[in-house]
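Accompanying notes for the structure given below.
Excluded from the complex is one protein chain; the other protein chains are retained at their positions.
The letters A, B and C name the chains in turn, as written, and every chain counts its residues from 1.
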Amino acid sequence: MKRTIPILITFITGGIIVLAEFIPPWAILREHVLIYFQIIAVFAFFLGGGSLLKINCQKVVRKREDWQFAIVTLVGFFIMLALGLFKMGNPEMVDLGFAADLNASGSWFKNVFDAVKAPLSASMYSLLAFFIASASYRAFRAKNSDATVLLVSAFIILLGQTFVGVVSTGWMPEWMSFFKVENLSLWLLAKANLAGQRAILIGIALGIISMSLRVILGIERTHLSGGDE
Amino acid sequence: MPDASPIGIFIAGLLTLGIFSFLYKDNPVYKVCEAIFIGVSAAYWAVEYFYSALYRKFWLGVFPPAGSGVEADLLLWGGAILGALMLCRMIPKINWLSRWPLAFIVGATAGLYMMLFFVSNAMKQIESTMQPLIQDSLLETLGSFTIAIGTITGLIYFFFSKEHKGIFGGAAKVGIWVLMVTFGASFGYTVMSRMSLLIGRMDFLFNSWATNFGQMF
Amino acid sequence: MSQPNQNSPFCKIFPTLLSALFLFTILASSPKTLFAQDAETSVIDSTLENLVPIPARPANVKAKDHVYDIGEKVDVSWELSPDDTTGLRNVVGYIISRRLDTASDFDSVGAVFSRIASLTDIGLTKGESYQYAVTAYTSAGAVSETSVSNSVTTEQEWFDGDKFWQVLLLVIIAGSVAYFIYHAKKGKPMFLRKIAGLQAVEEAIGRATEMGRPILFIPGIHDMDDVQTIAGMTILAKVAKQVAEYESRIFVPTRASLAMTAARETVREAYMTAGRIDAYRSDDIYYVTDEQFGYVAAVNGIMTRDKPATCFYLGAFFAESLILAETGNSIGAIQIAGTAMPAQLPFFVAACDYTLIGEELFAASAYLSEDPKQMGSLKGQDVGKVVAMAAILIGAVLATLGSEEGMNIETFNSAFHAFWGVFGGGE
Partner (left out) sequence: MLLAVTQGLGPVFSWFFWITFAAGLGWLLWMSITGREVERRIIFLFMGLTVSGAVLAGIILPVQETTVVRNVFDTIEGLSEGDRVLLSLDYDPSGAPELEPMAKAVSQHCFEKKLKICYMTLWGTGGAMITDVIALAKVDFPDLVYGDDYCNVGYRAGNEAVLRVIASDFRKTFPTDVSGTSLDSLSVMNGILNCADFKYIVAIGSGRPGIKEWVEYVVEPSGALMGSGAAAVSAPQLYPYYPQQMNGMMGGSKGASEYEKMLRRVYPKFKSSRAQATEIMGPQTVAHVFLMLLIVFANISYFLAKKRKGASA
């Protein structure tokens, strides 16, 4: 029982959603599924948030390594939660009550967002530039034919975007214009790159069809109830 | 952030430096930034989800404000029931019930993606590849041959049930090269926009933050 | 975004207001507006015909029930006003209005530009009868006489005939997957080519065990509503089982609560199958934060502090792909990545030891399961590839033979368009 019902649920929902694509009156089900998902995800947050709190509280109570930082996380969490749930300092509260825009300019929630969350996100994201440098230095070496093709193609595109590249092939006569870096890089992007992208995209579609079918038919069910019964 | 307060900018700058310090090595300052980030952002999304999904979508959906003329959408209760089953996880005796919503989501996702990708990836890409091989100019002709052959050899590389040997192996090898050109090209192209992010941060530190610093002290 | 006030009386009179507004703006767009001299309306009215040439009306208005819908759409078509592309050439667009057969007044439902002779009206009620009226208007605000259509009753269909070819192709591909699943069940051995990344999985887990260091598994940064995350979970099941057998330890931080629940379920079951449920620790699988880069900050911290010997990144990834992979590289971990995000593949290819490219990610769990049924499905996928390749070839050859640049043979041209249409071309 405990194992069969989930598999049955997967089979029935999956089947209905696939059919709904072709049956106009059922189309509405597809939209509802998305809303259902959002609602379930909110309930699931009680589990996720609970786990976050539990792990950090345990760290503090048992004085595990770095427990001080767990306090910071907990304090940050509760402050932000209170600011948001009660919409503190929200200028729209006066007129609209709790229907006020959560992110109204001037609310404390938005202020913390601007001063803390936004710069942290942007900074973390911008670390990428550094990692691109170290990855290029380490990985872009002509170790074998595959790596060489990767390297050359990346290099041409990089060249094509800077004046260095444009200058370096500027001497070429008209009949060789195809080999001018800016043209070559555009050709790589528009033709060879496109071919590779298409092969990957078609492959992904086939992979998903097969994977979804395995899931719906209950052959792939390790995520629900372990291996064979 | 044109209207950010001086204190806000000051804090933002400190946090930026804290994150950058990770590049040297893991250190207490980074740990503090990380801890703040986790706590604040988890709560941020909790609040955001609470108001957008639970309050607006669900609550206003099943209990529309009186006189608004909107009918209650009773189907939404289904989502709430599944959500509640999710919470059964916390009660050991009936925690197996939480597999039901999970099974529902997995099934629905599989169904949705199967159709979505079949149409947008497979059909659409095959359709766009059906172009005349011979074009007006030699260059364009070369281009359309590249696209057609590249796509087909790329697909050959993905074959699972046939060994990459002989002609087939040769085609698969060409396929790998096509994929490598693709990876190289998108790597090279993405670099441009990633750099502007770092430049943006540096600009913030050297201009907004430094100026603000001068004004504060 | 502020909450729309549903109590607002504005919402109720919205449709009425809209139509009024519409007519108003048409008239107001004239430099010599009628409303500016409201008092003298009648005078101007009579002279308007002399001042502003009125276009001839659009003729032959037809209304037809839209096929393959739930009875909410009607296709309206008409003949262009003779003053549109020829004649006075002063028509800038058409206004389309509708009424229920039983009603007396027409309500405006939309407008289109000049040179356009059709409109699909939406949001109707199934089984009701409607009538349409079309009027041409000019930039100076002159309005032609109105042409009225036949009456039409909306109907609901039970099959979307526009998708006939989609169904057929899907049945062929999904059918061949299903065929090989059940064909393989009969125990016929099947050849599968090697995928380096998957062969390395066992070795990578073994290495972590030897070094006495944990294993890190990231099932992407999307939630369970992405099939890539599901693919990640199915691989997690196989990985966790081996981890349990090797008596190693696995950490699974997740970006979504639901993904955490699914991962816990998966890993617990894997430990149970391996017969080591006592070693299962639910707190090793935990939610961090929904914030993309907050999650990355945390995972970077985990990597530098716990120093996992092996890192798996299998699922949907965005810009964080390289941040994770480079940090993982700096701690000397073996890294196996896989994603169906084309834009992130180059970063994984550059920075990880092994990368599963697109389709290989979805095939991974079948490979690792060594279950003939699952492996059979891969052969079905190959049939799909043959279909795709054949379609591309046939299409390209037909296009070459039929197109103006190529041979320009009319038969092939029409054959190409028919074939192209099957895949949704030419719409």
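The definition used in the following text is that a residue touches a chain if its C-beta (ideal position, glycine included) is under 8 Å from a C-beta of that chain, and two chains touch if they have at least 3 such contacts.
These numbers were taken from a predicted model, which means no experiment stands behind them.
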So which shown chains sit in contact with the chain we cannot see? A, B, C
Hidden partner chain, touching residue among A:Ile5, A:Leu85 or A:Ala118: A:Ala118
By the document's definition of touch, the residue of C:Ala59, C:Ile116, C:Ala196 or C:Ala390 touching the omitted chain is C:Ile116
Only one of B:Pro92, B:Gly166 or B:Gly214 touches the unshown chain, namely B:Gly214
Chain A residues that touch the omitted chain in the full complex: 118, 122, 125, 129-130, 132-134, 136-138, 140-143, 151, 154-155, 158-159, 161-164, 166, 186, 189-190, 193
Suppose we count only contacts with the excluded chain; which residues of chain C make the list? 1, 14, 17-18, 21-22, 24-26, 28-29, 93, 110-113, 115-116, 119, 326, 330, 343
What residues on chain B make contact with the chain left out of this view? 2, 20, 23-24, 189-193, 195-200, 202-203, 205-207, 210-211, 213-214
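Following the convention adopted for this analysis, only the chains that are shown with their structure count from here on.
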What's the distance between the Cα centroids of chain A and chain C, rounded to whole Å? 16
Whole-Å distance, C-alpha centre of chain A to that of chain B, is 2
Show the residues in chain B shared as contacts by 2 or more other chains, in ascending order. 19, 22, 31, 33-34, 37-38, 41-42, 44-45, 49, 86, 89, 99, 102, 105-106, 108, 110, 113-115, 118, 122, 126, 129, 148, 151-152, 155, 158, 179, 182-184, 186-187, 194
In chain C, what residues contact two or more other chains? 3, 166, 170, 173-174, 225, 227, 230, 258, 261-262, 265, 287-289, 291, 293-294, 297, 305, 319, 342, 345-347, 349-350, 357-360, 363, 378, 381, 384-385, 388
For the complex, which residues does chain A have touching chain B? 2, 5-7, 9-18, 20-21, 30, 32-33, 35-47, 49-50, 52, 66, 69-70, 72-81, 84-85, 102, 105, 109, 111-120, 122-130, 132, 145-147, 149-158, 161, 178, 185, 187-206, 208-209, 211-213, 215-216, 223-225
Residue ranges of chain C touching chain B (in the complex, touch as defined): 3, 6-7, 11-12, 166, 169-170, 173-174, 190-193, 224-227, 230, 258, 261-262, 265, 287-291, 293-294, 297-298, 300-301, 304-305, 319, 342-343, 345-347, 349-350, 357-360, 363, 378-379, 381-382, 384-385, 388-389, 391-393, 395-400, 402-403, 405-406, 416, 419-420, 423-425
Contacting residues of chain B [partner chain C, same complex]: 19, 22, 25-26, 30-31, 33-34, 37-38, 41-42, 44-45, 49, 56, 60, 64-65, 67-70, 86, 89, 98-99, 102, 105-106, 108-110, 113-115, 118-119, 122-124, 126-127, 129-136, 144, 148, 151-152, 155-156, 158-164, 179, 182-184, 186-187, 190, 194
